[in-house]
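All protein chains but one are shown in place.
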Amino acid sequence: MIEPVLVPPPTRGRTSVARVVDDWYPVASSRALGRRPLGVTLLGSPLVLFRDDGGRPHALLDRCPHRNAPLSAGVRVGETIRCPYHGWRFDGKGECREVPGLVGEAPEHRGRRVPAFATREQDGLVWVWGQPDSVPAREPFRFPWIGERGYTTVRARLEVRASLHAVAENALDVPHTAFLHAGLFRRPDRPRQRLRVTVRRWHDRVEAEYTGEARPSGWLGRLLAPRGGVVEHWDRFFLPGIVQVEYRLGRAHLCVTAALSPVTDFHTRLFAAASFRLPWLPGWLVALVVRPIALRVFRQDAALLERQRAVVERFGGEHFVSTDLDVLGPAILHLLRDAERGHRGAIDRPVEKSVEMLV
Amino acid sequence: MIEPVLVPPPTRGRTSVARVVDDWYPVASSRALGRRPLGVTLLGSPLVLFRDDGGRPHALLDRCPHRNAPLSAGVRVGETIRCPYHGWRFDGKGECREVPGLVGEAPEHRGRRVPAFATREQDGLVWVWGQPDSVPAREPFRFPWIGERGYTTVRARLEVRASLHAVAENALDVPHTAFLHAGLFRRPDRPRQRLRVTVRRWHDRVEAEYTGEARPSGWLGRLLAPRGGVVEHWDRFFLPGIVQVEYRLGRAHLCVTAALSPVTDFHTRLFAAASFRLPWLPGWLVALVVRPIALRVFRQDAALLERQRAVVERFGGEHFVSTDLDVLGPAILHLLRDAERGHRGAIDRPVEKSVEMLV
Partner (left out) sequence: MIEPVLVPPPTRGRTSVARVVDDWYPVASSRALGRRPLGVTLLGSPLVLFRDDGGRPHALLDRCPHRNAPLSAGVRVGETIRCPYHGWRFDGKGECREVPGLVGEAPEHRGRRVPAFATREQDGLVWVWGQPDSVPAREPFRFPWIGERGYTTVRARLEVRASLHAVAENALDVPHTAFLHAGLFRRPDRPRQRLRVTVRRWHDRVEAEYTGEARPSGWLGRLLAPRGGVVEHWDRFFLPGIVQVEYRLGRAHLCVTAALSPVTDFHTRLFAAASFRLPWLPGWLVALVVRPIALRVFRQDAALLERQRAVVERFGGEHFVSTDLDVLGPAILHLLRDAERGHRGAIDRPVEKSVEMLV
């Protein structure tokens, strides 16, 4: 019997790690997968990606069934990938198509199959279904606004040594911005505005809507809305790991979406796209200014998340206490834990609650 | 429930590691703790040290109860320390004093407390009681001779990757000096003097007194007593980790005291002070000569102890056999093991025994 994913480490039960295997994750950008096979890791499992003659991507467990050499060190031959050790070849379904030198026997054989993962290529990313030899139950998330008239999109691939849950919570958390990103967004010295936050939870996503928020102070705020105004602001999480922050301020519109991919329990890869429309400024100019600022914010978050993980590791687990200000983190964990056990419920009406916070 | 110290590793039962938590350990020099919080480790637990407005040092577990960010990456604000992630503030007793943005609720809350460790500042060191949220049962050890008339004191902070017991035994061991420090103290080629060693053990300390010892040969001996003479020599250990070597030779007097601080089971930090009176030489000159020699001796000991630890690690435990020459090591382990279980006994008469050795 071949196990599809690796053995869970012992920290799992004491942390916010959840392993949702029956869903799609991006594992590489379309550009990164060329003519040569590419080794990636998803949910701790090493996978090899390769394109067939028609350019269609395939994903197999990155282990030759013969002597366990990594197929990603091999080469593509026609519609197959060839192991670097003894030259065994496998097609995109994981079927063995050649055992060089073998006499009087077909190469196809049950014991020589490699677990194969369903793939999609969409929004410039290669997506893989988290379980091998399964028929996907849905299609991957679509990034909105990419390519829409008047919109500019900036992309980035980022890495954090922290759990998917910790990254998602951080990405959609408002209160930390005044401290961790002091000066860029909000000021730590005195909270000024009282905001109302409405949280809506569906069976597969959760959203926080902020109302009453004035134009944020600091750099980014001035850039978004030179003339001030009232912000419309939503933070959203979609299973299994999509985070989205959307701002509207008059005619200005910004939507940052990132698909989080769990490389391992404490290593998350982000495929992010920021789409925006600022009618009074050329998109390329905004991109030029916003990109370094966004990367600086990201680096501050990543550094903090890695410190958080180091503390959690040192203590052998998390000891978290939440308040009303943690509007999305606990809800996201709830969605992930349910999805990990295969519970997603049907399409439903959102459960709604509302809290106040000072920002 | 918040656990105060970290999970013990499996090697504990097979090694001389003992974890005496109900006592004082120095964790930093007074100078090292300035305006910024300082992260240190004691008995495997990460602590954050910070001074309040009055300059008094405080020690908390280095983990924010909210999302487990390290408080040592934060800043001091008045009498509190502020978490770098969401800005929660804690006072020196571990009480939460602010949750920025929280509406309609006091920040003080049982679940938001951080374990706090009693502190003292004494002899230029910041001392911490090994257990959080406890009332110290005694006061820290006082270094003798510092600041006394006619005495010069040289200080050093040193690190060894070995257990507190291994470091203490090594520091107070005589027979190894002829081999590990050949040329500096004694010669390996032929033992010459027969010494009598009297060992006295109390409930919280043990002492070895050497009689019949002529002035040591080699560099250090000539410096201590240019005209020869008979040495008075004591080696002492005090719980939980003070080692002391005292020499008297005519009017010359040398007392080296080091407080050993268990960073982790196999990493010990030494805060050492050598106080001496050599009436015929200016103190600064002696310090100038003795310091590099003492550091060389220390480096030889540290290198050997790290090799010893590597062997013990490789074999998964210690396999020691002792002889009469190991006058203090087994007695120190006995004291540590008893203290680890909370047994120290009352003030008592020393248990005395006597052995002979050739040095």
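The letters A and B name the chains in turn, as written, and every chain counts its residues from 1.
The rule we apply is simple: a residue touches a chain if its C-beta (ideal position, glycine included) is under 8 Å from a C-beta of that chain, and two chains touch if they have at least 3 such contacts.
Note that the coordinates shown come from a computational prediction; the quantities given were computed from them, not determined experimentally.
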Among A:Pro100, A:Gly183, A:Gly228 or A:Pro282, which one is in touch with the chain left out?
A:Pro100
Across B:Arg36, B:Arg142 or B:Arg194, the one contacting the chain not displayed is B:Arg194
Which is it among A:Asn68, A:Thr211 or A:Ser322 that touches the chain not included here?
A:Asn68
Which of B:His176, B:His203, B:Arg291 or B:Arg337 touches the missing chain? It is B:His176
Which subunit A residues touch the hidden chain?
2-3, 6-7, 46, 62-63, 65-70, 73, 82-87, 99-105, 111-112
Pick out the residues on subunit B that sit against the missing chain.
173, 175-176, 178-180, 188, 191, 194, 304, 307-308, 310-312, 314-316, 318-325, 355-359
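By our rule, only the chains that are shown with their structure count from here on.
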Once you find the CA centre of subunit A and the CA centre of subunit B, what distance in Å lies between them?
48
